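Every protein chain of the complex appears in place save one, which is left out.
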Amino acid sequence: MLEEVLLAGFGGQGILSTGMLLAYAALAEGLHVAWIPSYGPEMRGGTANCGVTVSDAPISSPLVVEPTTLIAMNGPSLDRFEPAVKPGGLIIYNASLINRRPVRADVRALAVRANEIAEGIGNVQVAANVMLGAFLELTRVASLGKAGEALAKVLPPRRHHLIPANLRALEEGARIAREAGTKERMKAMNKVWGQNSEFRIQKPE
Amino acid sequence: MLEEVLLAGFGGQGILSTGMLLAYAALAEGLHVAWIPSYGPEMRGGTANCGVTVSDAPISSPLVVEPTTLIAMNGPSLDRFEPAVKPGGLIIYNASLINRRPVRADVRALAVRANEIAEGIGNVQVAANVMLGAFLELTRVASLGKAGEALAKVLPPRRHHLIPANLRALEEGARIAREAGTKERMKAMNKVWGQNSEFRIQKPE
Amino acid sequence: MKDEGGRRKAAVSWRRTRGLTDTPFHYCPGCSHGVIHRLVAEVLDELGVLEKTVGICPVGCAVFAYNYFNCDMIEAAHGRAPAVATGVKRVLPDRVVFTYQGDGDLAAIGTAEIVHAAARSERFTTIFVNNAVYGMTGGQMAPTTLLGQKTTTTPAGREVSVAGFPLKVAELMATLDGAVYVARVSVHSPKHILQAKRAIREAFKVQLDGLGFALVEVLSACPTNWGLAPPDALRWVEEKMIPVYPLGKFKVPEEIS
Amino acid sequence: MKDEGGRRKAAVSWRRTRGLTDTPFHYCPGCSHGVIHRLVAEVLDELGVLEKTVGICPVGCAVFAYNYFNCDMIEAAHGRAPAVATGVKRVLPDRVVFTYQGDGDLAAIGTAEIVHAAARSERFTTIFVNNAVYGMTGGQMAPTTLLGQKTTTTPAGREVSVAGFPLKVAELMATLDGAVYVARVSVHSPKHILQAKRAIREAFKVQLDGLGFALVEVLSACPTNWGLAPPDALRWVEEKMIPVYPLGKFKVPEEIS
Amino acid sequence: MARVLFDKESCKGCKLCVTVCPKKIIALSPEVNSHGFHPAGITEAEKCNGCGFCFLICPDVAIAVLRGEGAGE
Amino acid sequence: MARVLFDKESCKGCKLCVTVCPKKIIALSPEVNSHGFHPAGITEAEKCNGCGFCFLICPDVAIAVLRGEGAGE
Amino acid sequence: MRFYGGKAPVNKILMKGNEAFGEGAIRAGCRFFFGYPITPQSELPHYLAWRLPEVGGLYLQAESEIAAINMVYGAAAAGVRVMTSSSSPGISLMMEGISYIACAELPCVIVNIMRGGPGLGNIAPSQADYFQAVKGGGHGDYRLLVLAPASVQEVLDLVGLAFDLADKYRNPVMVVGDGILGQMMEAVELGPAPEVKLPPKPWATTGTAGRKTRNIINSLYIEPEELEKVNLRLQAKYRQMAEEEKRWEDYRMEDAELVLAAFGMVARIAKAVVDRLRAEGIPAGLVRPITLYPFPDGAFERAAGKARAFLTVEMNAGQMVEDVRLAVCGRRPVYFYGRTGGMLTTVAEVAARAREIWEGLK
Partner (left out) sequence: MRFYGGKAPVNKILMKGNEAFGEGAIRAGCRFFFGYPITPQSELPHYLAWRLPEVGGLYLQAESEIAAINMVYGAAAAGVRVMTSSSSPGISLMMEGISYIACAELPCVIVNIMRGGPGLGNIAPSQADYFQAVKGGGHGDYRLLVLAPASVQEVLDLVGLAFDLADKYRNPVMVVGDGILGQMMEAVELGPAPEVKLPPKPWATTGTAGRKTRNIINSLYIEPEELEKVNLRLQAKYRQMAEEEKRWEDYRMEDAELVLAAFGMVARIAKAVVDRLRAEGIPAGLVRPITLYPFPDGAFERAAGKARAFLTVEMNAGQMVEDVRLAVCGRRPVYFYGRTGGMLTTVAEVAARAREIWEGLK
């Protein structure tokens, strides 16, 4: 089992910490994890992305080049990384900011209006965790419960009052994924991902 | 033919430029020459020495470690370098400042009261060239004439008025060597010097 | 919005200078580097020297300045721009040479180079961007970081007992006989921006007149690493930085004053 | 001439201090380094801190200072003594730490290190020996070489247009908030030597009181590279150097003044 | 007469022009540009006095203020 | 009462003590020491006032000036 | 993760590689850090800037890498465990200081999180400072002990080892990683902080109080005879290191006929390559040097018995391959595959090159 998740969006959308949340949740499930940010002198104010690798075996390279799942928080991220997704992979995209569907025919796609949902929860900052909720529901890489528990590790103490909002974000995302009814097909797809992938360094934007 | 001359004395006794004069004179004779100063952070105010190698073949190492001739301008130089002189070699020492004879039995020695002679000429600075005159007379490495011509190259223009005094110094030195009557024996000795010698770096004092 | 000769037609307009290329800046929103770039570029254009100018970029957020200034450019090693500029100017004394340096670049690793370029009175111009922080590498303390200021390497705020006092570069440079023009300006308001431009112009005039080394220190906002919204960052410049780094001309040669 | 308790018996005598080892100096005849060594050693002895002192030697003629000062010593890389001293003092804040540096060492290659040690107000003492020349390497121009002064690398005399202006270290250091004691003294006459000793003592007192960074610039004769007989060299200090490098205390903390 | 032009794609939504405009006639758009920023724009163009403050403060040279003859271009 | 002692071997003959002595009672010896220097020495010991100038100026700490009780040692 | 098999040990926490360098140092009893910021190692100083004061230590930001390494020199001379870190250009600036530290025989730890070069290059991962680390980028015949961890856990472990070796040999130790190792988070088991027994340092310059002789830290020996003695002592030390400290990991080497050589992150990719080749029936194996100096040449010599060819894989233009060639000494062909400029070698590329070599052997 090898999941290579690429989370991408604008700086400030909470990409890095959502990736970390995923890593912590998977760690709590007893899996091997690796998290790596894109870094660059221009990262600030521009795009941000991070890769999370989850595996039941030791991880060779933590770089996510051909993601099994792409979580795209904005248009440029979808444009840039859609071609890299592994055939048979998954794309979860933020339909609040992206007004096109992925064009790849060989991947599964789920649209999540993450910004609206997050605003509904009362905090647009939790949008990325809505996406994570959907991802966890579809892939079962970790349980929502473990992700919820991990929030305390990822959020600095002065942000712990936001834990309830983040929990709701995870749940809302999961609900949407369930409703999208893709779950069963996704589970089937997981089988083809169980191979090693190619590694290429992530270009800093 | 290989002459390896070590000139040694106090800083300020003109050791380096006398060595250079020898080198220029030998060069004018069409020989290969190499000149090398001892150098060190402490050279200033302390002792100074330089090595001059003269040969009819290209010179491998310019370092004079086992000199064929030692020109010792003061006591410490004689003390320090006497043991290094090649068996069968020559020591010319400044009897104005050195009140002992060399102890080595396997070398030739010539005492020159260079300071007194130089003072007689009217300039104590030319003492080292008195020694050189004696050396040239004994070894015929170069003619006095060539040495005299080379003075113009070694002395900076503002010192050219001292050329006559230096010429006299060379001549006086040569005269003393002649009078010492060692010339013929010295010439015989030259034959044994015609071998390659050992090379060891010169310690800066 | 390109210029293309339009300037004559509408001399009073405000528009992008020919001194800048078309490449958009990579700086963060509200970063003052952009304003300072524009001022330098405008001055070079207005002095008519773009074609004979060689600029030296620092290592710092302005590391890509070679993409922006519309003249020949050299990317120098961190802190060494003044040495590189010395090499260029000594070879090409009739060209206009400037360095553009941050406070990590100039006031930390490059201290010796700037002090000695000034002492030698090298005939180039230095634009010194003081944003009280290492911008590019993620907001570490700079020599110019204020006491109490939190940075990634002074998480509890800069303390004198550990990290000493902020370095006042303009004051320091002004003690050097070879530094003939030294000014400190700010770009936190339109008025100050216009003043800053005048100082930058004077600094280049000093060079054109062969009078010696000129340096303009520009107080600059780094909203990202200060953790402030851009308007708040400009206010921080005014309220926190200027009291420590007073604006003014520390040295002006008679010839241009 | 050894001390060995004799000092109590003849308190008014002038004799070799315990602060120096027995090793004779390697300096040239008439070189002021020897006098400055003696003053530092006397002060350390008189303050009773020899056993808790760590000295840092420069690269320069004083490179062998570890043979002379009767305390623990570290030989630093050229110019980096202030950084080494910082490392020592931060680890051992209750020890007395000093650097002894020449003008090539401190004012050229080591400019950044001394400026920042002072800016951080490191609690050590720097003895800065300004002899207007690189002594050890054969008399090249130093940043402090006077205009017109001939050296092996300014054979026609130092010219402003090529080599810029002499660097006034005490004045420069005095602009730094962290430099709490800055004085310039000379050792060209008995009177000045006594004054110099008082300044050196104050600089160490500043350290003992934990007040911050202290520096004493000492004008020093290099007869060898100046090409002057020692008495003439001292006269040259008085007549040529002091007008460019005025003596005085540039900064004295209230606590000790 | 003055005309203010905003380069939507260069704008990074820093709001400095908004705060600095003496006429308070600049605002960020609710839209985002291709870099994800809400670009600034003019709300009541006719009130502009051509002071150029917005131009001066803009770190991304995203504004042009045309005055006099040039404004008609 | 003052006694001046010279360490002949440490002296480098720089003459600074000679120039600085107010009593003009120091001179270099015509002899050389083992380093080739003409060492300084006192000419009229009884004239010494113990001022210590020679000690102070000597770069090689080659002089001691004993005063008071110490001078008798 | 109930529905996939396989479990990794728990009781682990996630940590960035750069942070692990910092925490590893603290656990080793290091309380002094002097450094200058540079990407991609910034998290190391960021971490120590709050963590060191917490344990009573000192984080001091130097005005440059040159100042940093000389502060390290001073702190090491004063007798404590001390560390600095930087990335390629900053390490280049330390060359003089490192040569001094090596000659003065002071123990310290230097971290190089290598980035793309030469020049300013970029901040992408690289291994192009191998030569500089192992052949002495500074002047003179000195050597660093060089360690190359390949995971965040190994960072923690090797940093501790680095301090011990530094003290054992009174020699600077360099720990090298690349930007990925520094930036990535992996699970690590911290366990209880180890008891650190700091060795006595009677040579330290701490003031003479309580001692009969003065201590002097020095690298100047004006007499060639003296300096040669120092060099002979250093060389003897390096020989001892070669005898006692060579470390490496063999991976599927029992019967390997095609032997890959790689260190650090690249070794992890090389492992995946070995697995893939084995799956295809090619008897591949990997030797992963953990100490780059002393180089584990014995491992390669031994491997040369069964091996038919070697393939060295590096994120550079071919550096460690020279040491592999020196070890193999012409007995078998040694090939090289590398990417530069921050490009990472991929499993597919390396496997393809390996297959090509394998075919060629037939």
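As written, the chain order gives the labels A, B, C, D, E, F and G, with residue 1 at the start of each chain.
In this text, a contact is a pair of C-beta atoms (placed from the backbone, for glycine too) under 8 Å apart; a residue touches a chain by one contact, two chains touch by 3 or more.
Remember, it's a predicted structure, so these values are computed and weren't measured experimentally.
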Identified contact with the non-displayed chain, of G:A209, G:L232, G:A279 or G:L361: G:L232
Contact residue for the chain not shown (choose from C:H116, C:R158, C:R201 or C:K251): C:H116
Candidate in contact with the missing chain, chosen from C:S13, C:N70 or C:Q101: C:N70
Sole residue of C:V54, C:A163 or C:V182 that reaches the chain not shown, by the stated touch rule: C:V54
Residue ranges of chain D at the interface with the undisplayed chain: 59, 63, 75, 77-79, 104, 108-109, 111, 134, 136-138, 140-141, 143, 152-156, 162-163
Chain C residues touching the omitted chain (full complex): 50-54, 56, 63-64, 66, 70-77, 80, 83-92, 95-96, 112-113, 115-116
Absent chain, residues of chain B that touch it: 1, 20, 23-24, 26-27, 29-37, 39-41, 56-57, 59-63, 65, 140-142, 153, 196, 198-201, 204
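Here is the rule we go by: only the chains that are shown with their structure count from here on.
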Greatest separation from chain G - chain, by CA centre: F
Between chain G and chain E, distance of the C-alpha-averaged centres to the nearest whole Å: 53
Touching two or more other chains - residue numbers and ranges from chain A: 41, 45-46
Chain F, residues touching no fewer than two other chains: 12
